[in-house]
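Below is the structure I would like to discuss, written out as structure tokens.
Every protein chain except one is present and positioned as in the full complex.
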Amino acid sequence: MNAINVLAQAVVNGLLIGGVYALVAVGLNLMFGVMKLVNFAHGEFLMMGMYVAVALAGLALPATFLGIYWVAVPAMLIMAVVGAVFYLLLLDRAAKFGESPQILLTIGLSIGGQGLAQVLRGSDFKLVPNPINGAALHLGSIYFQVGPAISFTVAIAVTIVMAWILRSTRFGKSARAVAESVETAEMLGIDARRVYMITTAIAIGLVGLAGALVIPYHFTFPNVGQNFVVVAFLAIVIAGLGSVIGAVFGGLLLGVMQSLTAAYLDIDLSTAAIYVLFLAVLLLRPQGLFSRGQRTL
Amino acid sequence: MTALLALGGVAKSFGAVQSLVDVTFAIEDHGIVGLIGPNGAGKSTLINVLTGVYAPNSGTVYFAGRDIAALSTADRARIGLVRTFQRPHPILDLTCIEGVMVGGLCRGLSQAEARSEAHEKLELLGLANVADYSPRKLPTGHLKLLDFLRVLMLRPRLVLLDELMAGLSHNELEVVQGVIEQLAQTGITFLVVEHLMGVIRRLSRHLVVMDAGQIVTEGEPTTVIHDPRVVAAYLGDDVESGSGDGASHA
Amino acid sequence: MLEVSGIRTGYEGVEVVHDVDLAVNEGETVCVLGANGAGKSTMLRAIMRQLPLWGGSVRFLGEVLTDAKAFVPAHHGMGYVPEGRGMLASLTVRENLEMGAYPLRAQASFAANLERVLALFPALMPRLEHAAGDLSGGQAQMLAIGRALMGSPKLLVLDEPSLGLAPQIVAQVYVVLGQLKAEGQAILLVEQTVGKALALSDRAYVLDRGRVVLCGRCAEVKNDKLLRDAYLGL
Amino acid sequence: FSARAADQINIAIIVPLSGPNASVGEQAVNAAKLAVADVNDTGGIKSMGGAKLNLIIADATNDPQGAINTSERVLSQNTVAGAYGLALSPLTTAALPAFVKHHVAVITSAISDTLVTPNNGGYLFQIAPKGSAFGNQQVEFLKFLNATYKMGISKAAILYVNNPYGIATKNGVEQLAKNAGLEIGLDSAYPGDITDASPLVSKIEQSGAQVLFPVSYITDSSLILTALRSANSHVLVIGGGAGFIWPPIGKSLGDKVNGLTSVASWNLDSKNVVADPKLVDVTKRYASAYGTFMPEQAGEAYAGISVLAAAIEAAKSDDPAKVRDALAAIDVKSGGGSLMQPGEVAFDANGANRYVQPVMIQWQSGIPHTVFPESVATSKVAKP
Partner (left out) sequence: MKRTLVILVVWALFASAGILLRNNYLVSVATSAAFLAVWGQSWNVLGGLSGNISLGHSMFVAIPAYVTILLFQRADVSPLLGALLGIAAAVALAAVIGAATLRLTGPYFSLATLAAGAVVLSLILHYDELTSGPSGIPISFAHDAPEKLEFTNVRAYYLIAITLLAAVTIFLDMIKRSRLGYYIAAIKSSEAAAAAAGVRVAWVKVLAFCLSAALTALGGVFYVFFIGFADPNFLAGLALSVKIALIAVVGGTGFLIGPIIGAVFYESIDAVANAYFGAAGGWDVMILGLSVVAIVMTDPRGLCFMAERLWQAIPFRPKVSISARGV
């Protein structure tokens, strides 16, 4: 492979896996943006989405090319419902009490969720045999892994839709108002709790979708969430908490960073590298790349 | 004598917005200077620049004959250049008196000294009764007074008051204005930003008018107030009373 | 149209407003006066259902709002300019105004209202696309009032609208309030700066330490001995 | 707790049963139950009047602190004749002092060489082959392939997950590959939690290596294999055990797994197993009970528990110190212990298993078959 190809391939790989990070990050950032809540259990919701998708895929068609993707929409809807319940049962109460209780709650859920998954589905690794896994498109000497490529495309699409919703729909505007100040929003006639519930449902639904898109090429097991979600966290901070477009950008950026370090520096440092990049961005632009500072005085 | 505070061609813009275009003026030692101007004229921005919250895009700021460009907000406060906020900034995790003490501690007082002095200050404004309350329990008006007392604990030379008295009731206005005049006697200089013309008329010995980020005019209050530009830009038909009519009889 | 009877409320167990009765009739302008910390804002927040009622009831146009959530009054046509303005800081000025028209009942007259508000506060015009958080104190106050008007409210509730406004603007605001009143707009007004408030209003309440100590037609209130030296300093 | 019927002998299995390595622990526990049942059904510990074994199962968790606390609990609240487990070398290293303090011997399936050194206090016995031995076997196997199939492979790439298991195994490969005159085109660690292996594959391609020695756990091994396939890479993969021989990889790849070769510390159809119908039966019963073929961790656990039982038998006592001495002296040639290749188990002064050597397996028709070395192989290598 010549130098150009190496670079091109590295960038492609980075973008594709970045797409997955992005898809996980979008929901995370939506919840933070609107509810000021960092959901440390997001990874476990991804895990849950994956288990749901695996279960569905077990029902039909996993062996046909692309057949396995029929589970995406049902998985997303199921997880959306889970999200709504999650809000009504837990968040609704904890959200009132500021940062630390939320961290407590979501971390508790994260730990408990992993245990629960093992109790319910066992500790072993599940991956339904399917033609997507390992399939690739070859353009010249560059190749695209089909699975990641699909998640990438969906990630971009989802972002555009979400951005549009937030910018232009009545719900989107009310969500942004609530994000700014619950008291003012309610004063203007917006039902903040309803906005919160819908937001959570969307966010968890999206991570469910992410899960469904990942299962064709990644094992499902109780701790799988962690592998993705940490990067997703970094992604949303780089982007600027709350910015949906940014989340995707951050995801892609980190993906590419990871694969470039692997290609040119040292595979083993690829994790360290994204953290370093993360810190660098944070120090230069504390508010993230995509959000601006506010007048405080 | 050199002016206590001297600004030369200070400019500050936020992106497209030119908050301060070119501000040049000086404040002599002793006395109370009023600063008025339409909403958005740049008064608060000016205070933020003076106290080092914003770095000016250009221009110089001299305090007590010394260029303070390099100093942090805290250090400016420690050499006697302090301010209050248009929106109050209470210290929620401390009681009212403790919040005021902070200023004294920064001056190097022991906790005991700081506490007793803070108590005197609170009595001065008739807030002694809330000394041990949490600031959460105070109305906005009083929170600003706490900010005021906190910085007074530093024994400042120049105090920049950003609409300290907006939202105070008549009687409180009386008290606060009394205190300010009293302190002015002891040699503290004040820059008073207010929209309450009553207050401005009563307190200021010298009046500066800003508009659109520039000094429009300055001078002896009564003459300035009747300056047609000021009337047009700021007071409207309202010369006599001003919005501070609650306090305008003096 | 607004009937408040015997409401009690406060913060963290401390009762701040002790059974207050208050009424605003169709087309009437009522002002509430009182010292700093008297409980005026607290009372308004209770009426706007932002604070829980510890007792008493709130009825608006026959609807009982006593147990209503904070987002309900807006839909019944109560427009509120809170103390401290409640800017939606990261939204643009325009979006803030749009949110003012959130209740469906206000959507129809959106364009007209927007025109009216910008005519009223031309200072906002050049800043329409800027973040509301960057506005100066006074600009923010204008936006808050404008936003309330965007909801074409049946009752306009203002908490110290002149606070931090340049005299000229204050004058304008009161001119506008005058116009609105003339158009038959009902107004509930809390003010520190008594003169203008009394001049505008039909009736006045005086609040002292959370209790109504005086209410009546403005003329009478103005001349009440106790009041003149105690609060108004006229 | 510690009140016990005289006819009952406690032995403990302490392995991770929660967290990322839970499945490793579960395989071991499954087999251990089987082994205990088999001992008890065949008359228990005869030298002690047919006393029955009682298996105490405990979760070693995933961190040293957890392993220590669990071990302390199990050992101080029960009289334990001997123990098996801890599976991962960090947990084993951390918990070992507790075993020494309580004079209880522990048989482990953790492979790192550093465990079996003079300063392990004499209470640790390693039933699995040493990590360094794996490399030897892989390289020998490669030579064998070169010889039989004229593959002319001269350039190798080594990728290992950056954890103790990875390092222990990789060190061996590195050394012996060099000794065997192989050129090392790529030699790199990678983080255990990677979510995409294509960067690794690019590296391999660039290095121009013809053979890859990957030391991986389950997710990463799967990612590597599929990424190789996506890249149409023709590099020969000789897996470093773990992920490459666990049931899930077979399940997930379907028939695409066939032909894949790997080293293993144990395999279900080595000569010693096939030779003894009882042992074959064990693997059959495991499969029918737990739905997968009997994997490496399970084989080791079954053998380990059986060896422990044999030691108790020999010691004629459940006094842990005596059992430990019996273990040190033991030489198992038959029964459950001979499940471990080459069919005989004895420990040297440092507690390392004298006879054991890793085997090379190849996935054929969805199951790992032992194909190398001839001494234990039962199937022919299909050209990979």
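The first chain written gets the first letter, and so on, giving A, B, C and D; residue counts start at 1 in each chain.
The working rule: a residue touches a chain if its C-beta (ideal position, glycine included) is under 8 Å from a C-beta of that chain, and two chains touch if they have at least 3 such contacts.
Remember, it's a predicted structure, so these values are computed and weren't measured experimentally.
A.B. asks: Would you list the chains present here that the left-out chain is in contact with?
C.D. replies: Visible chains that the missing one touches: A, B, D.
A.B. asks: Out of A:Val81, A:Ile111 or A:Leu137, which is the one that touches the chain we can't see?
C.D. replies: Touches the omitted chain: A:Ile111.
A.B. asks: Write down which of D:Asn54, D:Thr70 or D:Gln341 is the residue touching the left-out chain.
C.D. replies: Only one listed residue reaches the unshown chain, and that is D:Thr70.
A.B. asks: In the whole complex, not just what's shown, which of B:Ala3, B:Val17, B:Ala64 or B:Val102 touches the removed chain?
C.D. replies: B:Val102
A.B. asks: Of D:Ile9, D:Ala58 or D:Ala310, which residue touches the hidden chain?
C.D. replies: Touching the chain that is not displayed is residue D:Ala58.
A.B. asks: State which residues belonging to chain D touch the missing partner chain.
C.D. replies: 17-19, 22, 25-26, 29, 57-59, 61, 63-66, 68-70, 72-73, 76-77, 89-90, 93-94, 97, 101, 112, 114, 119, 121, 162-164, 166-168, 189, 191
A.B. asks: When the complex is taken as a whole, what residues of chain B touch the one chain not shown?
C.D. replies: Given the touch definition above, chain B has residues 51, 53, 72-75, 77-78, 82-85, 89-94, 98-99, 101-103, 105-107, 111, 147, 150-151, 153-154 touching the missing chain.
A.B. asks: So that we can see where the missing chain sits, which residues of chain A does it touch?
C.D. replies: 32, 38, 90, 93-94, 96-97, 99-101, 103-105, 107-119, 123, 222, 230, 233-234, 237, 241, 266, 268-269, 271-272, 275-276, 278-279, 282-283, 286-288, 296-297
Criterion: only the chains that are shown with their structure count from here on.
A.B. asks: Can you tell me which chain is nearest the middle of the complex, judged by mean CA position?
C.D. replies: A
A.B. asks: Can you work out the whole-Å distance between the CA centroids of chain A and chain D?
C.D. replies: Here the centre of chain D sits 36 Å away from the centre of chain A.
A.B. asks: If you average the CA atoms of chain B and of chain D, how far apart do the two points sit, in angstrom?
C.D. replies: Distance between chain centres, rounded to whole Å: 76 Å.
A.B. asks: Distance between chain A and chain C based on Cα centroids, please, to the nearest Å.
C.D. replies: 43
A.B. asks: Two or more other chains touching the same residue: where does that happen in chain D?
C.D. replies: none
A.B. asks: Which positions in chain B are in touch with at least two other chains?
C.D. replies: 44, 86-87
A.B. asks: State the interface residues of chain A toward chain D in the complex, per the touch definition above.
C.D. replies: The touching residues are 1, 6, 9-10, 13, 16-17, 20, 114-115, 118, 122-129, 133-136, 138, 143, 145-146, 148, 217-219, 221-224, 226-228, 231, 255, 258-259, 262-263, 266-268, 270-271.
A.B. asks: Using the touch definition up top, name the residues of chain B that touch chain C in the complex.
C.D. replies: 14, 17, 36-41, 44, 86-87, 136-142, 163, 166-172, 174, 195-197, 233-238, 241-247, 249
A.B. asks: Would you pull the chain C residues touching chain A in the complex into a rising list?
C.D. replies: Interface residues on chain C, with respect to chain A: 48, 50, 69-72, 74-75, 80, 82, 86-91, 95, 98-100, 102-103, 131, 133-134, 147, 151.
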